[in-house]
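Quick one: structure below, then a few questions.
Heads up, one of the protein chains got dropped from this complex, but the rest are sitting where they should.
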Amino acid sequence: MQLSVQRIVRRFGPVAALGGVDLEVAEGEFLTILGPSGSGKTTLLKAIAGFEIPDEGTVLLGGEDVTLAPPRQRDVGMVFQNYALFPHLTVAQNVAFPLEMRRRPRAEVARRVEDVLRLVELQSFGGRLPRQLSGGQQQRVALARAVVFGPRLLLLDEPFGALDRKLRESLQLEVRRLQRSLRLTTLFITHDQEEALIMSDRIAVMDKGRIQQIGLPGDLYARPATRFVADFLGESNLLEGTASAASASIPGFGEVPLAAPQPAGPVTLLLRPEALRLGGEVEALPCRARGTVVETVFLGLSAKLRLRLQDGPEVLARVPLRPSAPPPAAEGEVVTVGFSPEDVHVVPRA
Amino acid sequence: MTFETNRRGILRVAGGLLATGLPLPAFAQGAAPPKPDRIVVNASGGAMASSMRRSYFADFEREHGIRVVETSPVDFGKLRAMVNSGNPEWTVTEIGGQDAERAKELNLLEPIDTSIVDLSRYPAIGRQSHIFVGSAYSTVLGYRTDVFKDGNHPKGWADFWDVRRFPGARSLRNHPVDNLEFALLADGVPMDKLYPLDMDRAFRKLDEIRPHITAWWSTGAQPAQMLVDKEVVLATGWNGRFFELAKKDAPVGSEFTGGSLKSSAWGIPRGTRHAYWGQQFLQTMTKPQLQAIYATELSYAGLHPDTVNYVPEEIRPLLPTAPDNLKKQFWLDVGWWTENAAAAQERWNRWMLQRG
């Protein structure tokens, strides 16, 4: 394991910002810590970078215990949320900084700075000051500076937050490409679940100072381990009902067959909005309900509908759109919706 | 019978008329003009003002029924501007020492009316045409009485310069005035042959004492403070400051031998509306009993020879105007200084800059 975090605890007064976190990141892996603000992900990052000393637990980097080591001895490249480029130094001087601190020969510094600037396609910007660059360019300089000295670990602290959507998407792909080509072990911090799904090998969802679930993006999306993960990762319909052996009784939909039998009692089913269908194909589905369209939101390739079910809760449906086809339903219209039982996931109760 | 006594007679009559409450006829000259409800006296302020209020102001108000309003500070430029504008606000004003001569030359002052202001018993220095000498003060030699005991203290400037007989740190004022005189006296120049000052000789003599000067003082409080703190054992200073220390039983004595006397000058701005009452106010200031109150509080005594008789016995030796003290001191020649101050100061600055 390149990074191994074991039972990390950090308390601020009575509040435990980190309540015993375990995390392992394999060499070359891109792991994302996903969580809302206040979930403890920044404190975890600081403990790994060395800006915060945990009250309990151990941080191992490449097998070496660095829990108490100062930041400069950890060989961790970090991209800050606002990039933290040194405003009085040129792009080349910024990138050369970690090499100079390691007292590398001048020729080597020049060569590596040039190489890494070419890698982020900024080879002609070496003489500029950071404020003469666009946000995206600054972000690439920060990335270049974080990787130029061959760190054992790359930390990315919400580095795309300040960029507009289009730029963000292209940079996300660029970072991923760079990370793969350099085989950099990377820990990425974000609160943006979409970003996490796009970029990660694995995702760890954090809440209240603990890791709620860790796994492949697809697994987390399809089979969230907790209600929080289900709700935080993607949009969801959490249907409450009562289980009895191989089926569950859900208000509005009636009896829904379950893939695995559940103990009798209350049960929560996750139904992703895109699994809820509308229109002609519904008649063939075993689970159906009638509801009134409360709101429709046009999203380009799809539309999002909020429906109030007869004798049931409000649900979200996401239906694909074709450019020439008419909208699936208007607000106020009463429609039938349905889903296939294999699209349902039973959310384990805490 | 002279004209003067004649006028005095008329005045007395006028006073009598006033006393009987009859309307006052307008006399062409010399008669008391109508009373204003107040006059304005401009002076230095501070402790002096409150002492003046208790002595001169109170007496004047009681005698004439005219309120005295005081203003401060003393400002020669303002006096000049007021007189030139033709309507001076001040009835009487104090004038800074070296400006007195200039005020007279520039014709800014009313002449002193000796028919009202009785200077007949004043010493010559106090009988001037346009300037009234309110009080005198002196720059004297202060010493630690616990270092120089039993009358074995420096008596004069030759002793002050004698660092072998009277060892210890000293302080002089950071200014040529007084110091040039003291240096010449120390070098053996007699008191009555001081002026015109021989600057070359004075600075040569000052060279001798320079290494023994711990500090060149610039405010009046400094020498007193330094003596009290034993920062120095000898210092020149204004007699009033050492007087205050003596009253507080601090171990500081003052030696008047070779002291440099200066007078506080007063005058009536030319063209002021109540000039007559200004003369009357100056007359109030000549009264020895009042001068004694002022002297007892501040040691700045008026020049009336009887003043000293109204002062408590133990304070008399501390007054620069006590006859015994007066004999040992010289009057600073304001005229010489008016003429030569700028040149002397520049030379002083150069000398200070030489270090040592």
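Per-chain residue numbering starts at 1, and chain names A and B are given in the order in which the chains are listed.
Note that a contact is a pair of C-beta atoms (placed from the backbone, for glycine too) under 8 Å apart; a residue touches a chain by one contact, two chains touch by 3 or more.
The rule is short, and it goes like this: contacts and distances are computed from a predicted model.
Of the candidates "ABC transporter permease", "Thiosulfate oxidation carrier protein SoxY", "NADH-quinone oxidoreductase subunit NuoE" or "Thiosulfohydrolase SoxB", the chain left out of this view carries the UniProt protein name "ABC transporter permease". Across the entire complex, the residue among B:Ala49, B:Met191, B:Ala215 or B:Ala250 in touch with the chain not shown is B:Ala215. Which of A:Leu3, A:Ile33, A:Ala49 or A:Leu187 touches the hidden chain is settled by the complete complex: it is A:Ala49. For subunit A, the residues in touch with the chain missing from this view are 49-51, 70-72, 74-78, 80-82, 84, 86-89, 97-98, 101-102, 129, 145-146, 149.
Across the interface with the omitted chain, subunit B contributes residues 76-77, 169, 174, 214-219, 221-222, 225-226, 229-231, 341-342, 345-346, 349-350, 352-353, 355.
Operating definition for what follows: only the chains that are shown with their structure count from here on.
Subunit A and subunit B have Cα centroids lying 91 Å from one another.
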